[in-house]
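Single-structure report; data block below.
All protein chains but one are shown in place.
Going in written order, the chains are labelled A, B, C, D and E, and every chain counts its residues from 1.
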Amino acid sequence: MSDLLPLAEETLPALRTVSTATITTLLTRHGLRRAVVAGVRPCAPGDRLVGEAFTLRYIPAREDLDWTGTIDNLADAQRVAIERVPPGQVLVMDARGDISSGSLGAILATRLQFRGVAGVVTDGAVRDHAEIGALQMPVFCRAAHPGANKIIYHPQDFGLPIGCGGVAVFPGDVIVGDDDGAVVVPRHLANQVAVDGVEMERRERFIVERIRAGRSIVGTYPLNAEGLAEYERWKSGR
Amino acid sequence: MSDLLPLAEETLPALRTVSTATITTLLTRHGLRRAVVAGVRPCAPGDRLVGEAFTLRYIPAREDLDWTGTIDNLADAQRVAIERVPPGQVLVMDARGDISSGSLGAILATRLQFRGVAGVVTDGAVRDHAEIGALQMPVFCRAAHPGANKIIYHPQDFGLPIGCGGVAVFPGDVIVGDDDGAVVVPRHLANQVAVDGVEMERRERFIVERIRAGRSIVGTYPLNAEGLAEYERWKSGR
Amino acid sequence: MSDLLPLAEETLPALRTVSTATITTLLTRHGLRRAVVAGVRPCAPGDRLVGEAFTLRYIPAREDLDWTGTIDNLADAQRVAIERVPPGQVLVMDARGDISSGSLGAILATRLQFRGVAGVVTDGAVRDHAEIGALQMPVFCRAAHPGANKIIYHPQDFGLPIGCGGVAVFPGDVIVGDDDGAVVVPRHLANQVAVDGVEMERRERFIVERIRAGRSIVGTYPLNAEGLAEYERWKSGR
Amino acid sequence: MSDLLPLAEETLPALRTVSTATITTLLTRHGLRRAVVAGVRPCAPGDRLVGEAFTLRYIPAREDLDWTGTIDNLADAQRVAIERVPPGQVLVMDARGDISSGSLGAILATRLQFRGVAGVVTDGAVRDHAEIGALQMPVFCRAAHPGANKIIYHPQDFGLPIGCGGVAVFPGDVIVGDDDGAVVVPRHLANQVAVDGVEMERRERFIVERIRAGRSIVGTYPLNAEGLAEYERWKSGR
Amino acid sequence: MSDLLPLAEETLPALRTVSTATITTLLTRHGLRRAVVAGVRPCAPGDRLVGEAFTLRYIPAREDLDWTGTIDNLADAQRVAIERVPPGQVLVMDARGDISSGSLGAILATRLQFRGVAGVVTDGAVRDHAEIGALQMPVFCRAAHPGANKIIYHPQDFGLPIGCGGVAVFPGDVIVGDDDGAVVVPRHLANQVAVDGVEMERRERFIVERIRAGRSIVGTYPLNAEGLAEYERWKSGR
Partner (left out) sequence: MSDLLPLAEETLPALRTVSTATITTLLTRHGLRRAVVAGVRPCAPGDRLVGEAFTLRYIPAREDLDWTGTIDNLADAQRVAIERVPPGQVLVMDARGDISSGSLGAILATRLQFRGVAGVVTDGAVRDHAEIGALQMPVFCRAAHPGANKIIYHPQDFGLPIGCGGVAVFPGDVIVGDDDGAVVVPRHLANQVAVDGVEMERRERFIVERIRAGRSIVGTYPLNAEGLAEYERWKSGR
């Protein structure tokens, strides 16, 4: 991935302070409205997730390949990926939206946590949902299911562009997750979205303050010229 | 709405003590079995909602109308509705059951709370789900999604009869919500349902007491003649 | 049910310590991969459920049979089943996966609890979801809905093989439930699964300990010959 | 089934001339609005089906019972049912709405045709869809699928009340099917529905004639007093 | 509707020669990608539909309003709309995507045909599907169902903007349908789309001719500069 655009040093820390709702809105300014991994939630409510995407791709299981009862940690794409995803990155699984078995369990999630991985997003289910929710590493999924991944998935490869929850994920894209779901920020937009996101969060705090104080949304949300001037004074006064 | 049937003063307070399960049962006595807004839950578990319906209707977004990046608080049907829904009423949104973006966000919900609105029901998703759950105003929805409403919806009009979660909602109908979902009480039935609901809740408390004490359901649920007599004594003894 | 294979005395207590994820894996060793009641969760997160299945079957409601407003506790299959399911067993309802009304309410659940029933699994919804979650008896369902069961179901019979959440359930099968869902252990496999499950849980605790201590999954999960020897020493040392 | 209400001799012949749309309307007069087997169509467009229901029930397959590769014609509920359904009756299968394999194939359908069975309704798929469509016996299903029934179904029993496509089917109910789908007429209503259906079809032919001649629907559909008088003259003049 | 933008005289005739696939592509040039009424097909394969939209809106039925067994042709919104939709226009029904009953039957469709209506689009089902398919007027729907519309729908109003199959339809928009489905052309784009559509169809005929003659898609689809020059000669030579 040496040919990826570099991220500014402050981009990931900044995105940690920006909600997925704000990011989704900012992406529309770049023409992107299909950026959300549909229907995923953190196993532990309140968890936040930020990091670069490391992709893993499942295809449907084939009984003679996947129902053998054995696993080869050196050949199985899921197992290899788990040992290779770099610390600080997010393992994003293309589970094809299928929640009829688990795509990850607590033991492998514990290993990912130990390795310093930033978190996991899967558009499938996870098994050991409660244990995974108790880890210090955020895992976003669509459901809980006790089954093992080999029952319905064949781990095929990693490091390729994938789809996850109806959105394209390219290796190196930046993933942000919170209670509203997870959003994929194309890598070339990440620095800009981080800068704009911090500003937009600040402005929305100002707006919410005014709304709580009884202002109508008219003139306040969005801010009109007068409101913007007021905001600039508020901002410089902090 | 001056031509609406008046509600008895005690109707809304009484309905605050009646569960949606009880109301749903009472409505079947009037021949109504399609009264439930399917699949909605309060953002904050445990929240209860009671109030008259103020309706807002979305149709699918059209890119040249809705993907403009601007919003006119004086023309946009959602924004106008938010400033007009009377205090104590419930904003009911026909989001056509589509949860692929949010139909309401925290800033507008905060404004609704300030204005004294009783709560919100939408058959779509909301964004800023956690912030909305932290408000003092109950919001019932089908899911969380970080997207803004303009991505998939065009706010069309308000104050018209709508569908929400598979049930007809006429302006002035009474909405009641709890952890089981939300139910629509046609306005002309609200006074009766409130009276009957208080009585039925009382009777069910009596029944549950008996069941907890070891009575079989036979004779107790429903009460037979003997049980009813016992209930009348219990009631008068309180 | 006198002709059912006997369960070893320690089988149910043992299964209480085994997760549904482990059981699902063990069943694949017997060729079974369709053992999970899809999409059910405990009303009270964290609840665990173990017991033999007592089956109840719903078919779709017919208005002239089910929308009468009366109930005969001595003829209605649901009501009779509730008084007959033996203490310690699990009432498993075939609600045909339909969540458009409740298949059980708090009063009947309270009666089941009093009677010492081990718990309930339904592939439909329940009403009074919060009250049911507050009981001491675990209830697994797919959703909450305030409607009564007669609105969409006709309780037909009990004690027959049924389908529930896409899996066959024969009377006397052993049901185990936790936060990941519920799994059906065919009766003739229950003793073996219990024995193997206890061992597999112990081994996984050993593995997780090693993973937490920094071991790679290679050699550890699954254990290679060296790891197995280490495990045997660990086990005998406890 | 000796205790079933007798059908008038002319009931089934009469129902052969009545559309499912007409029957569905007539059933609403008896309070029944859930009478339609949802989503089924004849394998051969234009086919009509009339007969008493003989029910067959599938539950989900279990691998050790159903994936054995052998079949016992004397024990398998589907196979036994196929040899027992009386000539002139309709085999109605409760396939639980699952179309991920076929619930009937051409060889068994050929046997049913030879035995003089009136037809088949399944809320699952069929295999050999084209061959089945070429038979002289109408088969109504939801989809085509090449898989055998044992892949997903366990044939459990026959002759019991079942659900099919969301509607209750009791043995002896009368099934009518055409291009719009299939409808279940409760046995105790069949004679009345047949009589009323013939009359309603005639009246609708009169109405369509008038509509084709340019009459407004006002006064014609439904007929007002004048229209009814005209209809009576038209009827007696034929 | 006197304030609608006028359509050029040749617009509708031109659109009759343009496929929905071509129109969908042309609309993307105006930024519109949500223009297709999802999942509808003509009752009679091969039918084509062109005309201005006249909208009709259904909300969910309420039993006390809609299950009365009577119909008032002068008050029921569906019935009134059927007598008012102008000749040459298309009746577009917002049936909320619900196919669990019919939204139109053969008698009313026959009346629409007599009145010279251009056709019908509904995102629900129709009853009497075969008879409707035999009319000379194209009807596009999602499924067949024998039930009457009042079972699930309450006809609410007409002439308002609606949603149909996931797309906004404003009165006066131009509807085009063929075997691929139906597409909604916003009125202000209709003249342009008609002109461009005729040209694009011609160009695609040229391209298909070349492809059939063995040309690679490279240079041909899309046409490069040389191909375009060739096309211009071909066009002028006709």
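Following the convention adopted for this analysis, a residue touches a chain if its C-beta (ideal position, glycine included) is under 8 Å from a C-beta of that chain, and two chains touch if they have at least 3 such contacts.
Keep in mind it's a predicted model, so treat the numbers as computed, not measured.
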| item | value |
| --- | --- |
| Sole contact to the chain not displayed, among A:Ala61, A:Val80, A:Leu108 or A:Val176 | A:Ala61 |
| Sole contact to the chain not displayed, among E:Arg41, E:Arg96 or E:Arg127 | E:Arg41 |
| Chain E residues touching the omitted chain (full complex) | 19-21, 23-25, 28-29, 33, 36, 38-39, 41, 45-46, 178-181, 183, 204, 207-208, 211-212, 214, 216-219, 221-222 |
| For chain A, the residues touching the chain missing from this view | 30-34, 58-65, 67, 96, 154, 156-157, 160-163, 166-168, 186 |
| Touching residues (missing chain, whole complex) on chain D | 67, 69, 71, 73-74, 79, 82-83, 100, 102, 105-108, 110-111, 114, 127-130, 143-148, 151 |
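Definition applied: only the chains that are shown with their structure count from here on.
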| item | value |
| --- | --- |
| Chain centre separation in whole Å, for chain D relative to chain A (CA means) | 50 |
| Between chain E and chain B, distance of the C-alpha-averaged centres to the nearest whole Å | 36 |
| Interchain centroid distance [CA atoms averaged], chain A/chain E, Å | 40 |
| For chain C, residues that touch 2 or more chains besides their own | 33, 67 |
